[in-house]
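Only one protein chain is missing; all other protein chains are in place.
As written, the chains take the letters A, B and C, and residue 1 is the first residue of each chain.
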Amino acid sequence: MNVFEYQARDLLARYGLPIPPGHVASSPEEARQVAEGLTKRPLVVKAQILAGGRGKGRFLSGFTGGVRLCGDPAQVEGVARAMLGGVLVTAQTGPEGRPVNRLLVAEAPQIVRELYLAILIDRERRCPALVGSSRGGVDIEEVARKNPEEIYRIWIDPQSGLWPYQARGFAARLGLRGSLLNRAADVVVRLYRFFCENDASLVEINPLAVVEDEEIAVIDAKVGFDENALFRHPEIAGYREELIEDTREAEAMKARLNYVGLSGEIGCMVNGAGLAMATMDILQRCGAEPANFLDVGGGADQDQVVKAFGILMADPKVRSILVHIFGGIMRCDLIARGMVEALSHAKPKVPIVVRLQGTNFEEGKEILQRSGLPIRTADDLADAAEQAVAAAREAG
Amino acid sequence: MNVFEYQARDLLARYGLPIPPGHVASSPEEARQVAEGLTKRPLVVKAQILAGGRGKGRFLSGFTGGVRLCGDPAQVEGVARAMLGGVLVTAQTGPEGRPVNRLLVAEAPQIVRELYLAILIDRERRCPALVGSSRGGVDIEEVARKNPEEIYRIWIDPQSGLWPYQARGFAARLGLRGSLLNRAADVVVRLYRFFCENDASLVEINPLAVVEDEEIAVIDAKVGFDENALFRHPEIAGYREELIEDTREAEAMKARLNYVGLSGEIGCMVNGAGLAMATMDILQRCGAEPANFLDVGGGADQDQVVKAFGILMADPKVRSILVHIFGGIMRCDLIARGMVEALSHAKPKVPIVVRLQGTNFEEGKEILQRSGLPIRTADDLADAAEQAVAAAREAG
Amino acid sequence: MSILVDRSTRVVVQGITGKAGTFHARACLDYGTSVVAGVTPGRGGQKLDERVPVFDSVAEAKEATGCNASLIFVPAPGAADAILEAAAAGIGLIVCITEGIPTIDMVRVLACLEGKETRLIGPNCPGVITPAECKIGIMPGYIHRPGPVGVVSRSGTLTYEAVWQLSQRGIGQSSCVGIGGDPVHGLGLREVVEMFEGDPATEAILIIGEIGGFEEQEAAAFWKTSSRKPIAAFLAGATAPPGRRMGHAGAVITGAAGTVKAKMEAFEAAGIPVILSPAEIGSGMARAMA
Partner (left out) sequence: MSILVDRSTRVVVQGITGKAGTFHARACLDYGTSVVAGVTPGRGGQKLDERVPVFDSVAEAKEATGCNASLIFVPAPGAADAILEAAAAGIGLIVCITEGIPTIDMVRVLACLEGKETRLIGPNCPGVITPAECKIGIMPGYIHRPGPVGVVSRSGTLTYEAVWQLSQRGIGQSSCVGIGGDPVHGLGLREVVEMFEGDPATEAILIIGEIGGFEEQEAAAFWKTSSRKPIAAFLAGATAPPGRRMGHAGAVITGAAGTVKAKMEAFEAAGIPVILSPAEIGSGMARAMA
């Protein structure tokens, strides 16, 4: 779960990381007030969306740049007015862009040098890894492709943790010396503590900058958290609602469902992540696109099934629904009961294809049949996918 | 550095340990107020001194028991009046006893069973150790002597820490089952976290009690901290001043000196802990007793030497002073200068014997000679000790 | 012969008194698995269905019953502890079904297990089954039949689908191992392929992979250099958008190595046939074995 830059800054600031003063604003007036409270100039206004490439982005309105330097609070207010409520398109957002509802207004220190610093879990080595480069401020994937020797990694023993000498060695490899060596090492130590104590999945500082007066500053921070660990970080978990832009995903989150909104026309409800992905894959092979990823999992109750099915039915993009269940922990009869309940609340507007297999599949089929609802059943995966695609074409 | 029971309770409470409600009081009226704020009966009033055996202790006034059960706030006030300002003598205080300036007033739950639980650093195995016994509430050293099989120990890998399953296994060994097993394991886990996060040197819960309603309660807690680690625990370091009963030690603490007040007649100033202990030992072999242990260490500056010497001179028990320095990091000339400065503030009332050896000893001797002060010098340790003892006898 | 489990395996179920633990302990018993003990701290002394004794700890369960494999249903906050408890008690095979364990917990667990004899399968996995002998997991037993194909998978229900397609065609399984969908887990794809290579009962191997990580590539590299057994593979997640979590925490594509494309290339380079449609896993495997 990635959080907004302004949220990341707030969390990192508690660990004493050197972050230029600034604050979030959600109206032009508020942006001006924040600017007036800041002492140094110039200032920077940054659109808060969960995607990179903001600097080179463009608003649908034609306004250019999701990150703009301003000389004074009046200019900040003007830029804020142009950005807020707009939709920002960047290389990472796709052509539909992302709505901008909040801005970060902050001091913009003079940057002498840009570095890159990240911490993540290396799943192969099964431990946290530090990644750094003396070439920061640019797309790190591109550096990795073109100049792999300029990317430096160390792996941290999870038992003994990161010791300051390792952080200093790391800072030295980023080309820092003198007092900057110790300051950067301190940043690395604090960032690692933040990473571990908050169950982060990724912390990426790009750029970590050397600024005026031999100081180090965190200019931009991308922070993601391990969703499995949110139960022990209620405050961070509380950010979740602010983060979701897709209303379908917001609904799914409330019902504790694994849901990812996509742009296709076939709504899918599957149990198990692998089967759900395979179901999406076969739809594509049949020439259609899934409207979503939805794994109802093994532990869902009937109420969650009702809600899951409701989200699919309410999605205006959906032309047909494919329910694909291979019962294991999940019982097919529970799925069937949930569907029947959901369909008793609202009549189906699109065709529904169901394939049930595994635990209690016969009982499930019987429930659906007895309900008298217009549900098509399929015996295998290929049949189910083909029927769903065909139904969507009819409906379209 | 051991802290008072009421301080230990406050610190442990932050870790969610089950501690019966209560509060410290330093006047009979305050004790009554605390008692009125508590809901359950009976109540217990406990004299706050840094020594064990309080329950069987006796005040110099004749009042018996440093731990007394009371039925109501009025009785609490009466007991508090008898204890406060008194001197409590227990098996551990020595015949001179300890002054009682504060009391703990707390609820006294009904105890079903008493257990023993402690965490400390095992210096031989170089790791934290848990020590427990199903025979709590009594002198654990005696249990260790008479029923060693009733004491159970586990050692914790400092890298991976204490896992809950180990705590459960430990609780099971103390004879707990059912919900008590899980509750006691939770206490062990929290106590270990407290131990590590606060650099404790000892945490001893005796008794850890099973009380009414299948609950666990911390009835008495003895907590000590690693003095070397106080720099990272400013709040705990702040307790230090409250803890010191000996005014000489309070002075020494302010000057950052390693000083332990003793009851003999020869004041000692030595550099190095081993040499200081050896100096005390030889005094005793000569038939005298040291008035103190004082290690000025290697890093002391002249100002600390002046203060150290001042404390010896101000001690009314001191009949002669022995200065014994083997210069290493410490330079003998600095010691000599410090002594001359101290003696310029106050005339010596007792004879002073000095032995200087090691770094800059010749310069040190010369400084003392030139000062014209009545200081006797010795060439070796035996000579120095004999002179100091003889001088004390003359003076006595 | 089989890998990991057989008729002699004696299972302790950790978290046996919970809903999932009770349900699946019964299902395993019904399948014929020797479930000899359960563990729920504080519930020691009880019995499940008047036949499986419940203990306070794995150590006690092992001492009383000689169990040598553990099946874990303990909820996520306590699951890492349950794994280490089983390992400390000397359980040789640990199957952790629990979903949603924080990644850093698994990092710590695996660091603690390093150098120990214990084998961990999972977490967030369906478990392991040797058809007609022993089932330690949550897979529906009836879809399996004994036979020559070793199945290893990062998925749960997709494995059932694959097994179902095999069984429908009359192709039985030597053992099926779900290694789990979390980014940091125990036994890896390559290790299981290596076991199948050494297992006389396994004549062919089916890999069910998915997006994320690098394990498919490692398994492919191993097979290419060290195995001559027929093999086929399916990969889920060709259509998954990068950077989003597709249910499995491990299935986030964070680098080029994690894409289906990269994995497919690795399989093809190793000479491993890749089945393109999830509806053709059975037929694809039959082709590979022909």
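Note that a contact is a pair of C-beta atoms (placed from the backbone, for glycine too) under 8 Å apart; a residue touches a chain by one contact, two chains touch by 3 or more.
These numbers were taken from a predicted model, which means no experiment stands behind them.
Across the whole complex, the hidden chain's contacts among the shown chains comprise A, B. Within the set B:A276, B:I321, B:A336 or B:A391, the residue that contacts the chain not displayed is B:A276. Contact with the chain not shown here comes from a single listed residue; of B:V87, B:I121, B:L243 or B:L373, that residue is B:I121. Considering the whole complex, the residue from A:V112, A:A172, A:A346 or A:A395 that touches the absent chain is A:A172.
Only one of B:R14, B:K40, B:K56 or B:R232 touches the absent chain when the whole complex is considered: B:R232. By the touch criterion stated above, the residues of chain A touching the omitted chain are 160, 163-166, 168-169, 172, 177-179, 181-182, 185.
Residues touching the missing chain, restricted to chain B, are 121, 123-124, 126-128, 157-159, 196, 199, 201, 226-229, 231-232, 258, 260, 262, 270-285, 289-290, 293, 295, 297-299, 326-329, 357-359, 380-382, 385 (touch as defined at the top).
Operating definition for what follows: only the chains that are shown with their structure count from here on.
Taken as a graph of touching chains, this assembly is fully connected, with contact between every pair of chains. C-beta contact counts were set side by side for B-C and A-C; A-C has more.
Comparing the centres of all chains, each the average of its CA atoms, the largest separation from chain C belongs to B. A straight line joining the Cα centres of chain A and chain C is 29 Å long. Multi-chain contact residues of chain C (touching two or more other chains) are listed as 108, 111-112. Residues of chain B in contact with at least two other chains: 160.
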